[in-house]
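What you see is the complex with one protein chain gone and the rest in place.
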Amino acid sequence: MDRADIPKALKSPANWGQKYSLWAVYFCTGCGVIEIPPVITSRWDAERFGVLPMATPRQANLFLVTGYVSVKTLGAIIRTYDQMPDPKYVVGFGSCPVNGGMYWDSYNTIKHLDKYIPVDGWIAGCMPRPEAIFVAVVHLWQMIDKGIATGYKRYKEDYEYYERNQREVLPHLAKFESAEPTAARDI
Amino acid sequence: MMVKRIALILALPVVGFLVAVLFMGLSRKITARIQRRYGPPLYQPIIDVVKLLTQKENISHGVLFDFGILLGLAGALVTIAFIPAGGIHPLSTSGDFLVVLYLMLLSPLGLALAAGASENPNASIGVSRKLTLALGYEVPFLLAALAVMTRFGTTSLVEIVSAQQSSMLGWGAAALPLSALATFLVLPAMLGIRPFDFATAPQEIASGPLVELGGKYLAFAAIQGALHTYIVLSLFVDLFLGGGANILTFLAKVLAVFFVGTCINAVLPRVSVAQALRYLWKWPTLLALAGLAIAAVMRG
Amino acid sequence: MSEENLKKAIERDLEGATATVQNKGRLVAAVPKAGAVSALILLKAHGFEHLSAISCTDWLEQGEFELVYHLWSYTDKIHVMLKTRLPREAPRTVTASPVFRHAQTYEREIHEMYGVHFEGNPRLTPFLLDHWQGPPPMRRDFDTRKYVQDAFGSTPSLEEE
Partner (left out) sequence: MAMETLFAVILPAAFGGALLVYLAGKVSGALRNLLAVLFAAAPVVLVALLHGQDVRLGYYALPFLQAELALRVDALAWFFAITVSAIDLLAVVFSLRYMQGKRGLDFYYSCMLLVNAGMLGIVFSADLISLFVCWEIMSWATYLLISYKGGKAVAAGLKYMIMSTAGSCAMLLAVASLYATCGTFDIAALGQQLSGMSPGYRLFILLMFVLAFGIKNAIVPVHVWLPDAHSEAVSPFSAVLSGVLVRMGVYGLLLVLFVMMRWASVLRLSISWPVDFHYILAWVGAITIVVPTCIALLQDDAKRLLAWHGIGQGGYMVLGIAFGTSMGIAGGVFHTLNHATYIALLFMVVGAVEYRTGGVRNLNELGGLAKRMPVSFVGGLIGISGLIGLPLTNGFVSKWLIYKTLIGEGHPFLAFAALIGTWLTILSVFKLLHNIFLGQVPQKYAGVREVPLSMQLPVAVLSLTILALGVFPGLALRPIAAVQSSLGVPAIKTTLFGVPRELGELNTINILAGVALSLAAVYGLFALGKRARRADQFDSYGAGSYVPTDRYQYSAKFYQRAYEFIGPYVRDRADDFYAWFVGKAEGLFEEVRKIYTGNVNTYAAYIVIFLTLLILLKMGGQL
């Protein structure tokens, strides 16, 4: 952090804190998770950027969705995302979360991850190398600075849209069993 | 005089807090360097704590959950005020080593209450592992502490420290080599660092008692952990390394012991609860028993 | 036991069975549906104690499913592919789990993916798919694109085509 950052840090410590201490949920969602170990260990060392893998969603504010998302995994992703405290950021790896990628016509993979949970950023490449992941982290910093990494706000504001999509694909989820589709249920 | 004493009383926890935050950053830097990587900047813990405190949403499991976290941190702060650091020992006349031993119970009890109230099996398993480990390392540590008290004939930390000021040979480690070695062998267990960090193991039990802690709760738990490290290290320095004439030599010694502790932590794998108990009750306990026997005979 | 006399043994003992040696260490045997389990018992007796997989192929044009039992013998180093044919409408056959216990899981997967009912298999319950309501998805007459259209809503890349 060079001297230029100090005034910015003093102006809004919350952003400064969020930027340089992104704690990622260590939750292996898809095929891209094989990229995470080299990222966090000696060869590429994500800790330089303040990125640490954390055991539970309660402790994390970054969620890396690595690769395709199957219907069964989407249930766990939604559960984990709900349990993460605000502010939280989601980054999708590769093209599969964007539009289904090469599984575009498969019967059990999700086509648009963005319909179910808000995604702040995408990394191209099937699967992106650690350098690409660090570029994404730096981009996320800039987005946080500009205040446009507001996926969690979108999720809160039009939660009804997200809930309808989630209910459409996973009607049996325990989350929906108790609650009927209310408009603005506080999550 | 009164104002100076109150200032000192307040100064000690603040010094402890700053040293603890420095230690958190230092340990991550040293571990990174040992693993041939750069590691985060030294002030990374400050960034983490600021992020956690300014979180926009905190999740609590009830009043007991909050009270447990508060008691944890408060217990650690109070204990620091009673441990002489270098020349500063404002509250030592109202609490000797026995009081400090029992005050050290407050913060683990607080964390255990919070973990119990968080209604998660991982937390309960973490607490039971932490208490079993505490039973494990308490046997040799108490034997060593009694050896020091018997050898210097007092239970007051200030007198123990002043008795060691004469010279390097006067140190507790020189007078009671076996007890000092036993306590050093048991230090990683008391600090809760690898190879004895199975109580908060992220892989096995999703970081044990910390599983439901997020936002400001996690910040408080992290600070409490760092303060606990400072407490244990300052006790070790006071008992065996002469406690330092002024605050700087004291902190230097604490830093040295911390550095060795972190190196051990960085290279050793995690042991299981049974292995830990088997180790803690074998060599360190034998050494501490021998040290105590010698101290008792020499005093008698 | 070399491939040739194994071929002769199969054709001699199992009625209606034809066996061909494809090359060194690889033998294909075709058996009518009724004789499949007895063929498994015979081969297991001949030292083929490893059933590595049961695969099912969908011959839509001939209106038949083909079950292939892949057996391997550690001593003779031979891979036997035992093939049987089932009708596509309401396919039913006898389970192989009494001979090879772990065949139960293979049959469970084939039941979920193709809809083949294995008589005597205790666990023909949903296996990999999560609360699946649609028809068995691996059957070739299952139109995945239409299913994706209904399940996941509009997919722009499909429209351009």
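For reference, chains read A, B and C in written order, and residue numbers begin at 1 within each chain.
Definition applied: contacts are C-beta pairs under 8 Å (C-beta built on N, C-alpha and C of every residue); 3 or more make two chains touch, one makes a residue touch a chain.
In this text, all values refer to a predicted model and were calculated from it rather than measured experimentally.
Novice: What chains on display are touched by the one that is not shown?
Specialist: Looking at the entire complex, the absent chain's contacts are A, B.
Novice: Given that one chain is not shown, which residue among B:T150, B:T183, B:T229 or B:T262 touches it?
Specialist: Counting the whole complex, the residue in contact with the absent chain is B:T150.
Novice: Would you mind spotting which of B:L142, B:M168, B:L248 or B:C263 touches the chain that isn't drawn?
Specialist: Answering carefully, the residue with contact to the hidden chain is B:L142.
Novice: In the complete assembly, which of A:G17, A:G30, A:P57 or A:P128 touches the absent chain?
Specialist: Answering carefully, the residue with contact to the hidden chain is A:P57.
Novice: Touching the left-out chain: which of B:F23, B:W171, B:F196 or B:F220?
Specialist: For the chain that is not drawn, the touching residue is B:F220.
Novice: Of the residues listed, B:L22, B:A81 or B:A201, which one is in contact with the missing chain?
Specialist: Of the listed residues, the one touching the omitted chain is B:A81.
Novice: Determine and list the chain B residues touching the chain excluded from the picture.
Specialist: Listed in rising order, the touching residues are 9, 13, 53-62, 64, 66, 69-71, 73-75, 77-78, 81-82, 91-96, 98-99, 101-103, 105-106, 109, 112-113, 116-124, 127-129, 131-132, 134-135, 138-139, 142-143, 146-147, 149-150, 155-156, 206, 211-212, 215-217, 219-220, 273-274, 277-278, 281, 292, 295-296, 299-300.
Novice: Residue-wise, where is chain A in contact with the chain that is not depicted?
Specialist: Listed in rising order, the touching residues are 27, 56-58, 75-77, 79-80, 83, 173-175.
Throughout what follows, only the chains that are shown with their structure count from here on.
Novice: Which integer distance in Å separates the CA centroid of chain A from that of chain C?
Specialist: 41
Novice: Mind checking the centre-to-centre distance between chain A and chain B? Centres are C-alpha means, answer in whole Å.
Specialist: Each chain's C-alpha centroid was found; their separation is 36 Å.
Novice: Would you mind pulling out the distance in Å between where the CA atoms of chain B average out and where those of chain C do?
Specialist: Distance between chain centres, rounded to whole Å: 62 Å.
Novice: Hey, which residues of chain B end up touching chain A in the complex?
Specialist: Residue list for chain B touching chain A: 28, 32, 35-41, 44, 47-48, 50-59, 202-203, 206-207, 210-215, 218.
Novice: Which residues of chain C touch chain A in their complex?
Specialist: Residues 129-131, 134, 137, 142, 144-145, 147-148, 151-153, 155-158 of chain C touch chain A in their complex.
Novice: Which residues of chain A touch chain C once you look at their complex with the stated criterion?
Specialist: Within the complex, chain A contacts chain C at residues 71-72, 75, 99-100, 104-108, 110-112, 115, 168-172.
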